[in-house]
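Worksheet for the structure shown next.
Here we show just some of the chains, and they stay where they sit in the whole.
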Amino acid sequence: MIILDDIERLLEYVGTDGKTFHAAANYIPKLSMADFDLALTEIKPKFGSPQDSLSLYYRAGLHSFGPEFEAVKSTLNALIHQVKANENTPLMSVLLHGEPGSGKTALAAACAVASEYPLVRLIKAADLIGRQEGAKCGHIYTVFEEAYRSPLSMIILDDIERLLEYVGLGPRFSNAVLQALLVLIKNPVPVLGRKLLVVGITSSFDEMKMLGLPTVFDVTLEVPLLRHPSDFDAVLVGAAVNIEPAERSRVVELLGQKPMGVKKLLLISEMARQRTADDHEEATTTVITYQRFVDCLYKFGF
Amino acid sequence: MIILDDIERLLEYVGTDGKTFHAAANYIPKLSMADFDLALTEIKPKFGSPQDSLSLYYRAGLHSFGPEFEAVKSTLNALIHQVKANENTPLMSVLLHGEPGSGKTALAAACAVASEYPLVRLIKAADLIGRQEGAKCGHIYTVFEEAYRSPLSMIILDDIERLLEYVGLGPRFSNAVLQALLVLIKNPVPVLGRKLLVVGITSSFDEMKMLGLPTVFDVTLEVPLLRHPSDFDAVLVGAAVNIEPAERSRVVELLGQKPMGVKKLLLISEMARQRTADDHEEATTTVITYQRFVDCLYKFGF
């Protein structure tokens, strides 16, 4: 239900898995929060639908690990529910921050797909490349205006530091885009009865604080890195990485020595899998050894 | 009577509540200040009228609390009256400042709606997004020119730091817009008999002082935060938040530990109300518990 203009088009895209279709067809604002958790595990984006553009951000699945991550996910879903269910909070905003590769965009995209909001838009820097400052602001403004025309919308501002063209050397950034965001995130929804949730994402929280950006969000949430062996274990198991349990224990023990983003762990696992397959000439079935995993780990600068 | 071009159109918008209509139809400059206080409580903006665009800024009502806030409101109304009633002060200006969320714009908007000025304009940053500097100045200039064509006008400059595109890192700001404001706020009304009140609003008073902006205003007023338990109590009661008095006492006691803007308090109250309703499946009638309120409070980073 991403990149949709109206609720009718939504129905085409969601497809045939009963429950989701039903929820969209009988658009009912008062869903309890339990629906979200259900939806999140149930949604199965299908090849070729626009939903894929959001699902690209969590290709390898959304792997839960530890209570910290769960708390963040739960609060995000509570806010999604608050805007959906309540008529007196027509505008809310939340900022997700955390290290690069910690899975912020994956989390936001997965929750958005599960939210059953009739309109979800992701604003990303790749859409702004090479445009003049005015055109960048115009693009962002247009997305907000589109949202104002929909009864219930979510706007995800991905990688805000890139939208702002922020660079620490100087520092430099697009003040025009910064100001547009500072204004639009707080701008009262101009039509009575329309509702909007803004989800900001950044991996440069300290820099964004210097720019005064977090203060315009109602709530701020930090998405954690993998830190404890149990965190790593949860992801390796969740992603079905083929290592013997005993070897996996040794691997997560090693990994637990320093924090890592979930994205990097998945990349390393995939490389270990491929090299194992190459050696055995029979892909995807072979078990990855501790040594193989560690080799790949060091190749990525561990 | 907001976003009006002439006094005739005013009559269409105000509607049928006798007194207001009368006042507008028989435009009489010599109203005593008591009229204002009356008007402020009496005005009931109706759905669909342009007045709504100003009323969006005080959706949850204008909740008075404590003598400090009252003094600010009273001085603002005195200035509104001075320009309206006196022919020798055709141009006056006042700067409202205070922390974000302290209700500055709500106050100015509510007083403007109650003022019965034939022309009220709110200049806000959202109207300037993505425009060139020259076009921004042009937009502001056009509003002032429009005011010069009306016998009695009020211009509200909302969030001046955003109009200026001010950011502390650098600092950077639009000097063109700053200069336009410095000039226009002091610019003598060019036609004899026309009168104008300029109301500036900022939550970055210290920064605006560095830019020399407060010196061009005749009067400067600070809108306070909620500080004392009694302040919080007044708002919770005023907004009819459904908590038992005893629990409310405990809540305001806790809240009194640090200052908060009225806007945030209303948002937290609404979230507590919604979550209570979710649990009981019967919205708006349930009583909010102390614990529920405090949970929401901490979610918003208290």
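Going by the order they are written in, the chains are A and B; count residues from 1 in each one.
Following the convention adopted for this analysis, a residue touches a chain if its C-beta (ideal position, glycine included) is under 8 Å from a C-beta of that chain, and two chains touch if they have at least 3 such contacts.
In this text the structure is predicted, and so the values were computed from the model without any measurement.
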Self-check item: Entire complex copy count, 2 subunits given
Solution: 6
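To be clear about the criterion, only the chains that are shown with their structure count from here on.
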Self-check item: Cα superposition of chain A on its sequence copy chain B - rotation in ° rounded to nearest 5
Solution: 60
Quiz item: Whole-Å distance, chain A centre to chain B centre, using C-alpha means?
Solution: 36
Exercise. Quick one: which bits of chain B touch chain A in the complex? Just the residue numbers, please.
Key: 47, 52-53, 56-57, 59-60, 100, 124-126, 129-132, 159, 162, 165, 167-169, 172, 267, 270-271, 273-275, 278, 283, 299-301
Quiz item: What part of chain A is in contact with chain B in the complex they form?
Solution: 30, 32-33, 75, 78, 81-82, 85-86, 88-89, 92, 133-138, 140-141, 171, 173, 175-176, 178-180, 182-184, 187-188, 190, 192, 210-212, 215, 218-220
